[in-house]
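For reference, the structure discussed in these notes is given below.
Every protein chain but one is kept in place in this view of the complex.
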Amino acid sequence: MALVESRVMSAADSRPSSTFAFERVRSTTQALCDPLEIEDFVAQSMPDASPAKWHLAHTSWFFEQFILKSHVRDYRSPNPQYEYLFNSYYQGVGPMHERPQRGLLTRPSVAEVMAYRAHVDAQMCELLEERGDDAQIEALTLLGMNHEQQHQELLLTDIKHLFSCNPLRPAYRAVRERTDPSALTPMRFYTFDGGIESIGASGTSFVFDNELPRHKVLLEPFALANRLVTNSEYAEFIRDGGYQRAEVWLSDGWTLINKESWTRPFYWSESLDSEFTLNGMQPLDPAAPVCHLSYYEADAFARWAGARLPSEAEWEIAAAQMPVRGNLLETDVLHPRAAEDGAAHDESQPRQLFGDVDRTRAI
Amino acid sequence: MALVESRVMSAADSRPSSTFAFERVRSTTQALCDPLEIEDFVAQSMPDASPAKWHLAHTSWFFEQFILKSHVRDYRSPNPQYEYLFNSYYQGVGPMHERPQRGLLTRPSVAEVMAYRAHVDAQMCELLEERGDDAQIEALTLLGMNHEQQHQELLLTDIKHLFSCNPLRPAYRAVRERTDPSALTPMRFYTFDGGIESIGASGTSFVFDNELPRHKVLLEPFALANRLVTNSEYAEFIRDGGYQRAEVWLSDGWTLINKESWTRPFYWSESLDSEFTLNGMQPLDPAAPVCHLSYYEADAFARWAGARLPSEAEWEIAAAQMPVRGNLLETDVLHPRAAEDGAAHDESQPRQLFGDVDRTRAI
Amino acid sequence: MALVESRVMSAADSRPSSTFAFERVRSTTQALCDPLEIEDFVAQSMPDASPAKWHLAHTSWFFEQFILKSHVRDYRSPNPQYEYLFNSYYQGVGPMHERPQRGLLTRPSVAEVMAYRAHVDAQMCELLEERGDDAQIEALTLLGMNHEQQHQELLLTDIKHLFSCNPLRPAYRAVRERTDPSALTPMRFYTFDGGIESIGASGTSFVFDNELPRHKVLLEPFALANRLVTNSEYAEFIRDGGYQRAEVWLSDGWTLINKESWTRPFYWSESLDSEFTLNGMQPLDPAAPVCHLSYYEADAFARWAGARLPSEAEWEIAAAQMPVRGNLLETDVLHPRAAEDGAAHDESQPRQLFGDVDRTRAI
Partner (left out) sequence: MALVESRVMSAADSRPSSTFAFERVRSTTQALCDPLEIEDFVAQSMPDASPAKWHLAHTSWFFEQFILKSHVRDYRSPNPQYEYLFNSYYQGVGPMHERPQRGLLTRPSVAEVMAYRAHVDAQMCELLEERGDDAQIEALTLLGMNHEQQHQELLLTDIKHLFSCNPLRPAYRAVRERTDPSALTPMRFYTFDGGIESIGASGTSFVFDNELPRHKVLLEPFALANRLVTNSEYAEFIRDGGYQRAEVWLSDGWTLINKESWTRPFYWSESLDSEFTLNGMQPLDPAAPVCHLSYYEADAFARWAGARLPSEAEWEIAAAQMPVRGNLLETDVLHPRAAEDGAAHDESQPRQLFGDVDRTRAI
């Protein structure tokens, strides 16, 4: 999934860290929790996931820890122990609650966490009104808002995994729209010349530190498909014995899929005709992009198909020429969709470079 | 802890499985959950524990599975999947949801589980009104009630463990009464002659199958202390290097405490002066019985003290001569108390044979 | 297997700890190693097993540690580090080399271990010649000899397991004799009256501490089969679905066999017609006793057969009335044999109470 909405604008663009923008991000997070029962906020379905309650608290802790504590005189946290409970990977800040134990924290309750959020929001809005043009406050607020958007995506990903572990197969929400099976756009490749190119962030908008520094890379000529790989194409790989052919897998991947007995994408049914989604079990749309693949699966598919995965630099060079448009959070679909068909689409450029499926966390 | 209230009376004693008795057991379970937040019903703090929600559902499933399905014409469960989710160790009934995954079942919600209980209660009461004198229904109802009382104890034990894992150290409820440190009753031993004795259940009251058959045992003369071992006595064992002396431990026990780095009872603070209880962290009462010991710890303490643990038969012979009276659920204390001092007590017999600390699950 | 030869006689019986008896035990251990390649002395096939080299050294260490160090003036070990390497479970003696790592000790070499044995033997013989009638030396020597006999059994058991892990299925030695398939002695039961009986060692012969003290037990009337359970009887249990029937297994056993995917005795082939032995893979003798069962398997078989396992006291009472005679180490067969048929046997008493299969380590 690639659910993150377009990033909050940067400092240069008319006060992006205004209370308005801040409140929009914060309220979006809470709105994503609307369909949840209180019970759903508690559980942690694997060590790499976190309870929804934890996401709500941790994103608030971020503002408290890095902004309020240093910029609000005599700031007092509603509960000083929250620093220990809701710190995550910021080793520099101090010790933290062991990650795999997050699902045991039935307290603070959801109500208490929401009160914590309200407290942080009130303090932040007051601070932004008074000193929102302070460069450091602005930069940190912008960082916190982007950080919270990352957790919006994690929150949904984690709920999806949690629900998939429940034999009742609960749905996060009912299907909003269910179109007819999509038409399949034929695959073809766009070629790129390569050469010495620059990748990494440029300009003045907000970026994460791992998007810097901008630097030069040398690219050989390469080609990129006009759309993402579909469920039907991946099913063909499976039916052709893809998971039993050592020769198309990297050695570590082959070891992994045998040790873990993988035979298909994580959320697919054994019959290969349905998958678990945030709308519960749903028929597999043949034309929709395959998703929730590990790096090893994507790589094996590409080798089987006589292609290879694009490098990060190749993808970035291709994407940098395109408008940022796609199936992101604003579409409110929460699942990859088939590529738009030709009629609605400019054939001169690849589709689905943004949204639908996240390529950057593909392992 | 030994929280189970005196058992529901048997069939011979004026309709114990009447709707009145049934409803009393069922409502007691729910009353034990009154102090819980909804979040507290969900989490499972270790594979051997279960979420409160699961206890509530599983005890209802028991009546549905073993009584309603076979004695109510056209009985329909509110959700047929509950049979899979809330079956436990009854292999004969069919497959079941994997035990360590119970904490991931955020659905059915607490409200749905309570509705399930209400449904089962209504059906059971109707059945008991109409056919409560059917011998099989009566016997199974009695079994289900005693089974539920066991889960009342587990529910509290599991909540205690769950809360102990939370750095916030929540209390199940505030201390009801907190007396001054209790007076220590000096320890002395009662002697018993031994001989050929009978143990196992007799009479017509309800018993579990593992209390049968009644059979003869040969006992050498033995002695039993007049009260349970206290916290102060156990602390002396620790301070005397008890956990570092290989010679007082069984070999398996020595391996275990070294592997797990045990240095004191599970719920004790490192400073040996407080312990985690259902009332949160509390000062250790020197005169109260030590509790939550493993079998290995109890055995090592006894060897260190120049004594030994009583055998099951010795304990049963001593207890069979005593009235069933002690710190059980009805006292509403939920923690072991110091033995009553001499004034209030008949010196001719040992104390604390019932209640306070459960000897039968001591590993 | 039950390979231990009749115990060395006790002190009362004409100098059992004479150099002659001592040397006989010591040379027997080495003779058991004759069929081994040097490579076979090194490996440890599981944490509970030990390399042959370790058995040879550890049994020598025992004499050095408990006799030579305290009774030989200025005794010097060939290598003081051997104390650390070859101590086993004697916590009181000091720290020891971690058990699962024994297979990594390629040094000392087999030749060095044999030199260590020769050194200890020479010192012991000299001591026994001079002071063999010292009561303490005599008692400790007797203990060391019996201890070494236990390790003779372990040495063979561990080699058997090690060879079973090798796809080449090496044989410890070729079959010495291979008789025709044995005749099956029909099973019938001997009854015993029970009553108040005494068990535990009596008399003046050597005993291990866990055979004491002699004490009274109360036995109900019971019955014991005239021979051990055979391979064909156990195969019938398997073919009747024994490993798939939860109702004949103890709960822990059922969990274990499912977790470990047990479907037959450890050394049996999947086809149930051959088993791994010290002579390599051999056809299963239908009339020979089934061996290498866990306690859970023996218990499940008994329940399936409508019987139960005898208690330790029942077995001891029956065996105490019999002459110690059976398929022990002296027969040099190294595998259980079918019960002798009626002609050769006194029908008034059960067979195979000694030798063939060890009942005391059955888990």
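Observations
Think of it as A, B and C in the order they're written, each chain with its own count starting at 1.
Convention: contacts are C-beta pairs under 8 Å (C-beta built on N, C-alpha and C of every residue); 3 or more make two chains touch, one makes a residue touch a chain.
All of these numbers come straight from a predicted model, not from anything done at the bench.
Touch, as defined at the top, links the missing chain to these shown chains in the whole complex: A, C.
In the complete complex, the residue from C:F22, C:F41 or C:W268 that touches the missing chain is C:F41. Residue-wise, the contact with the chain that is not shown comes from C:P167, picked out of C:P167, C:P186, C:G306 or C:P323.
Of the options A:S251, A:S271 or A:S348, the residue whose C-beta touches the omitted chain is A:S251. Within the complete assembly, residues 37-43, 45, 53, 81, 84-85, 97, 101, 103-110, 162, 165-168, 170 of chain C touch the chain that is not shown. Looking at chain A, the residues touching the absent chain are 89, 91-92, 196, 215-218, 220, 246-247, 251, 254.
Quick note on the criterion: only the chains that are shown with their structure count from here on.
Any chain bridging chain A and chain B, meaning touching each of them, is missing here; the list is empty. A centroid comparison over C-alpha atoms places A as the chain most distant from chain C.
Computed from the mean C-alpha positions, the centre of chain A lies at a distance of 61 Å from the centre of chain C.
Among the residues of chain A, none is found touching two or more other chains.
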